[in-house]
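The block underneath contains the structure these notes are about, expressed in structure tokens.
Subset of chains shown; positions unchanged.
Naming follows writing order (A and B), and every chain is counted from residue 1.
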Amino acid sequence: MAKRIAVFGEVMMRLQVPGYDLLSQAGSLNFSFSGTGVNVGSALARFGHTGYLVTTLPMNSVGDAAMAYLRKLGLTTTFMMRGGQYIGMYFLENGFGARPSRVTYSNRLESSFNTAPEGTYDYEAIAEEADVVHFCGITLAMNDSVRDHMKSLAKAVKARGGTVVFDCNYRPSLWGADGYEKAKPHYEDMLRLADIVMMNEKDAIFILGMHTDKETRSEQLAELIPEVAAQYGIRVAAGTHRSINGDNTHSLQGFIYKNQNFSYSKKLTFSVYDRIGAGDAYTSGIVHGELSGFSPGKTVEFAAAAGMLAHTIAGDTPMSSESEVLRAMTEAVGDVER
Amino acid sequence: MAKRIAVFGEVMMRLQVPGYDLLSQAGSLNFSFSGTGVNVGSALARFGHTGYLVTTLPMNSVGDAAMAYLRKLGLTTTFMMRGGQYIGMYFLENGFGARPSRVTYSNRLESSFNTAPEGTYDYEAIAEEADVVHFCGITLAMNDSVRDHMKSLAKAVKARGGTVVFDCNYRPSLWGADGYEKAKPHYEDMLRLADIVMMNEKDAIFILGMHTDKETRSEQLAELIPEVAAQYGIRVAAGTHRSINGDNTHSLQGFIYKNQNFSYSKKLTFSVYDRIGAGDAYTSGIVHGELSGFSPGKTVEFAAAAGMLAHTIAGDTPMSSESEVLRAMTEAVGDVER
């Protein structure tokens, strides 16, 4: 049963140094357009749903290129607005082994998205069209005007009985000094509006200021997530624990908390080709499982497999179909497919 | 003592997405020309023999490009015919880690090779020139006309005392429903004509319908290969067991059965750069060992090392010299050579 999902968020231009060169060694950059909303909406479109991106892009050739790219990703353009002059950008230098990858942002605060004035988006029209709306904490960090758009749209969707998804995704560098203090009230607003929340114990401790005497991450999680869910009226809370291994593989274990119960995925260990955006693939898996009526156990395995596959795909944006994720859940890696 | 080897088979154009992108993410393709016959003939030319490719290519710029490429690989052009209009093609998307590689074929049944009419090849002239002729099961799957070319050429070579090599290489997708049933009589024809056969226990069970109560692959192999050799009058049977490991390395162990005895290579474990065509490198090693009078033990180690090295080379076609294979048989991986 295909659903209609609106994703609200900024489109960033990713400028990636090819191969493993540093920017100072290179003469060219590969570019693409992404963002948490782009990634989640596009992944859900690939799972058979309709993904409406709600954003604002500049009215120039960079905005045209972004529009073309987003159409290619399968996003529906109905709610992509044009206005302002700039797009947010970031440079990516791929790490190798002992040398970590490095992201350098250009100035995104003057972007078309972050300067979109009141009245840019027709919240009611979007709410009428969408069964689900997705937001993330990166957007919440931008400025008051963007936060107003977020909350107004969330309320409009909720008012019409739609589902609100919120991914906490706290980025310390975006909130600056006293970040947690500044962020808390806004996070609380979004948590109260949300039905499905992506988070883990760290968000509870650092953003919401909750307390636990437990020492392991697992125990903290088991104690705090139910408290958060109860306090803010959250139907589904889900997230991951990631570790980076000595041989440069990553390990990922997903969890979902629903109906007072936790389900955990297998701990998956895998080689990483492109780390960025893989968390959004996990989110898309959780949302797809929920929309498709999967059991929590199947949902969390599906989301973890979707997350794993996203690490093997170039670019921020997941590209796997539902059948590819289902196969990755069950089969060992195989030989060439022909 | 350099020999003259004729290889009969289709030339395919390989259209490979660069790096690890999907076709839908890419804008360019790297191309090359290959095929089982191309790979085996070229590898043997690199070991010092003369490799005659027996095939048909279209009389247009694609055929010209293929001819140029095949000359570059070191194949002798005497028996490369020109006619028809098309070349078979396949798209290759490289997998990464948990995501398998993917091959998508274009329509090869109307290719110049697969529509080459009776009278295209002068079997007697080829048989006069060649000490050895090589065929494979992919070619056998094409159509009756191609099968007629194969069998006629094999008979002509055998009649003049030449050696016939046949690689079973059963591809289920090429034979369709009831494939084994359709394939069996043709395989039996080729096995009766062949002196050296590339196969393993699965071919015996599935294609030839043989039975065994053994459970492990090794035991099945040990029981069935001697039966096949006896039944079809095969002088040398050889093949490999491959496994794909959790860390994305592959393991390969070769065997050879000759004079009622099995010899096995060391089990080699190695990283894989380009999987496709590596089996043909193993075949070329077996043929080279036989033509050079190596002991079965040396032959199988040589073939396994040739196969391993082919996994480290871009493209379908092996590129290693005899001395490089010999070194890989004996030495650990070394530091930069300078």
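Keep in mind that, in the parts below, a residue touches a chain if its C-beta (ideal position, glycine included) is under 8 Å from a C-beta of that chain, and two chains touch if they have at least 3 such contacts.
Please read these numbers as outputs of a predicted model, since none were measured by experiment.
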| item | value |
| --- | --- |
| Full complex, copies of the single sequence (shown: 2) | 6 |
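Going forward, only the chains that are shown with their structure count from here on.
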| item | value |
| --- | --- |
| Chain centre separation (chain A, chain B; CA means) in Å | 46 |
| Residues of chain A defined as touching chain B within the complex | 72, 247, 270-273, 308-309, 311-315, 319, 324, 328, 332-338 |
| Residues on chain B engaged by chain A in the complex (per definition of touch) | 19-22, 24-25, 90, 95-103, 105, 171, 173, 242, 244, 247-248, 275-276 |
